[in-house]
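As you look at this complex, bear in mind that one protein chain is not there, while each of the others sits in place.
When the chains are written out, they are named A and B in that same order, and each has its own residue count from 1.
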Amino acid sequence: MLEALGLTSVDQLFEDIPPALRATRLDLPEPEPELHLAARLSALAARNLTDLASFLGAGVYRHWSPPAVDQMLLRGEWYTAYTPYQPEISQGTLQSIYEYESLLAELVGLDVVSASHYEGAAATAEAALMTCRATRRDRVLVSRAVHPHYRETLRTYFGGDLELEEVPLVGDGDAAGTTDLAALERLLGDTARPVAGVIAAQPNFLGLLEPMPAIGELAHAAGALFVAVVEPVSLAVLAPPGEYGADIAAGEGQPLGIAPQYGGPYLGILACTDALVRQIPGRLVGLTTDLDGQRAFVMTMRAREQDIRRDKAASNICTNQALLALAASVYLATIGPHGLRDVASLGAARASELEQALAAVGVPRVHTGPYLNEFAVRVPDAPAVHRRLLDRGVLAGLVLAEAEPDDPSLADGLLVCATEVTTAEEIALFADALGEVLGGRPPTAVEAGAGSDRRIAAGGVR
Amino acid sequence: MSVPTDLRYTKDHEWVRVDGDEATVGITAYAADQLGDIVFVELPDTGRTVDQFAAFGVVESVKAVSDLFAPVSGEVIEGNAALAGSPELVNTSPYDDGWMVRVRVAEPAQLDDLLDADAYDALIAAG
Partner (left out) sequence: MSVTGPRLQPTIFELGRSGRGGGKIPHPPKDALDRIPTAARRAVPPALPEMNEPDVVRHYVNLSQLNYAVDTGFYPLGSCTMKFNPKLNEWAARLPGFANLHPMAPDAAAQGTLQLLFELEVALAEISGMRAVSLQPAAGAQGELTGILMIRAYHRARGDSERSEVLVPDSSHGTNPATASMAGYTTVTVPSAADGGVDLDAFRAALGPRTAAVMITNPSTLGLFEARIGELLTAVHEVGALAYMDGANLNAIMGRFKPGEAGFDVMHFNVHKTFSTPHGGGGPGAGPVGVGETLLPFLPEPRILREEDGSFRLERTGERPTSIGRMRSFVGNTGVLVRAYAYIRAHGGSGLREVSDDAVLAANYLKHRLAGTYDIPHDRACKHEFVASAATIKKRTGVRTLDIAKRLIDYGFHPPTIYFPLIVEEGMLIEPTETESIETLDAFAEALIAIAGEAATTPDLVTGAPHDAPVRRLDEATAARQPNLRWRPMTGVQTPCPD
């Protein structure tokens, strides 16, 4: 090619870089042939502790992902394809997105589903911004029982002229740990600062079930929109946002067959009513026909997006999580509606067993209200107990004092969950280890070794 | 092909037809042609005040978007409800069925700030 260009060195193509600004070297480790690099990567992966009896949820859940999902995702036609800007040669991607939109629309009960957002927190932040644009108000209320990462993200996105306020939780009684409706009503009642949107999660971060219809009614009575943060597997058995009057649904699609991967890539769910379709950020795929009358799929309502709308776009989002939306679709198609319901139900059943096993060693729930498959328990000196359980091969959920340092009622809390992959042996291991940590008895040799070989590897999509 | 002579025009390709103290506003065939197939028109609510040369709405095509600028100031009397279901009227009948808003004219003298048909034809001929 140099010859064709009449050049002797590729350096000549870089002469327009001012000499004073030219770089001299890239100080990086030497390149590695694949054999060595593979060994390096394997060694790094092996340094992680993933072979534990895990009861950790807190927004990311272990589920069995049928291998068919990942094998579909390994096809180069899916993962090396680009955004479907040329629809004639992207009907695979386009149809799969339309199917994803339709599947999620069924799950959440809302008509418009974006082709994906980044993950649950950013999706929730964008949902909050939607409420401000749609109502032309600038104050949003978020329940303290929404995931702390989501609330922190909201705060970052709201740092300008918009106001974010947290709604406190009920302190005691059966509704403890859920959104305080009286406090919400008071906050909504400040007519000098009208509210654009109210955000609550179902189940909430503490695993508890919230009075979503009541929250929605209060929001609407004040002229605010209602944003429901959802967990998609639970929607097989819990009332979906469309049933209780939510205007927008946001949430994390990771539980739909996507592996934990230490943070992502995940799947931001964002859905809304028809009335809000022009406000929703992200790509939308619709059904249409081609010149020959053939049914086909195409990205539509593109004028909302940044490349056309530029500084007036609803959002700057460009790259999304398309491949993960495909993963979720293949998961749902493979598992089916009855399978999904079984996943949710089994999780609930295992969680009941977990609750009983922990209670039997003197560790009851913090709250008394209904939960699906996740709940908080109280142990003295939770961080130390958590560490000692880790040494025994048990990942005893989340230390709530670290996630919610400002809530004294959660000071000794552990947030634990169970899913369909949790086994009776794991529950027994957890309860026995906990009993003995709290009781001071050292583990037996059998107990010490029992944890390591039993977990079903929660495979899934990367 | 020249534009209707009974209308006045803005440099941003809006037209206005005046009837007494009421003005009907739309966009020209040239603008509709530049945008392509119109898919959505965002119009102001009845009762809202619009200011001359300020943006009062948005017109969207498949691949482009454009602000709409008011040729005259006044209060919005009516938006063309037909455009919600049939935005393509802007392409097929830009000066009639594709009208966008009717406005009660606040200052009739503002019409003098606008282009007549010849001046608008010259504008688009110049590219």
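In this section, a contact is a pair of C-beta atoms (placed from the backbone, for glycine too) under 8 Å apart; a residue touches a chain by one contact, two chains touch by 3 or more.
In this text, all values refer to a predicted model and were calculated from it rather than measured experimentally.
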Looking beyond the chains shown, say which of A:L238, A:L358 or A:A433 touches the absent one. A:L238
Which listed residue, A:V285, A:L358 or A:V416, touches the chain dropped from view? A:V285
Among A:A127, A:V140, A:L340 or A:A376, the residue in touch with the chain that has been omitted: A:L340
So one chain is hidden, and I want to know which residue out of A:P84, A:G177 or A:G216 touches that hidden chain in the complete assembly. A:P84
In the whole complex, not just what's shown, which of A:A53, A:A121 or A:A431 touches the removed chain? A:A121
Interface residues of chain B toward the undisplayed chain are 37, 39-40, 60, 62-63, 87-88
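Convention: only the chains that are shown with their structure count from here on.
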List the centre-to-centre spacing of chain A and chain B in whole Å, with centres computed as mean CA coordinates. 46
The residues of chain B that touch chain A in their complex are 39-40, 60-65
Report the residues of chain A in contact with chain B in the complex, numbered from low to high. 278, 301-303, 308-309, 312
